[in-house]
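Yeah, one chain of the complex is gone here, protein chain that is, but the others are all in their spots.
Up next is chain A:
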Amino acid sequence: MGKVFKYGDNIDTDVIIPARFLNIMDRKELATHCMEDIDIDFAKNVLHGDIIVGGANFGCGSSREHAPMVIKENGISCIIAISFARIFYRNAINIGMPILECREACERIEVADEVTIDFDTGLITNHTKNENYQGQPFPQFIKEIIQAGGLMNWIGK
């Protein structure tokens, strides 16, 4: 169960983690700058298990894996969006950051709502509103990568 941070369409990798911080290798330090150009208090307010709800084309822009990495580092348990930018989508899978596509959830869930997610079925439950939304679950191949603990484990190294 987590509280919701809600953002709009086209949340780009520059606002998720601005390029001026990409010289920082330490994940914990980098994570303190997550979202700061559009939500200065995000890193201060986020708690382990919280959820990000975006709009269309979440994570557009750069290939920087630092973007899903800092979201994960901040303890976000899932990102729900109408759609994800392609590179962000595969980066999230490769590092084991759960994401789900669901238009209805993005339209209905509000900031204070408490939400849980079943990753096997893609079912999103909004306990505050007592509603369910059917998200798009991952295909089997991608589930295998996630179950293996990410791409590097999956390739068997």
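Assume a contact is a pair of C-beta atoms (placed from the backbone, for glycine too) under 8 Å apart; a residue touches a chain by one contact, two chains touch by 3 or more; residues count from 1.
As a working rule, contacts and distances are computed from a predicted model.
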Protein that the absent chain corresponds to, by UniProt name, given "3-isopropylmalate dehydratase large subunit", "Xanthine dehydrogenase", "N-acetylglucosamine transport system permease protein" or "Pyruvate synthase": "3-isopropylmalate dehydratase large subunit"
Touching residue (missing chain; options A:Lys3, A:Arg90 or A:Arg103): A:Arg90
Residues of chain A in contact with the chain not shown: 10, 12, 14-15, 18-20, 22-25, 37-38, 56-57, 60-66, 69, 83, 85-87, 90-91, 94-95, 139, 141-142, 145, 150-153, 155, 157
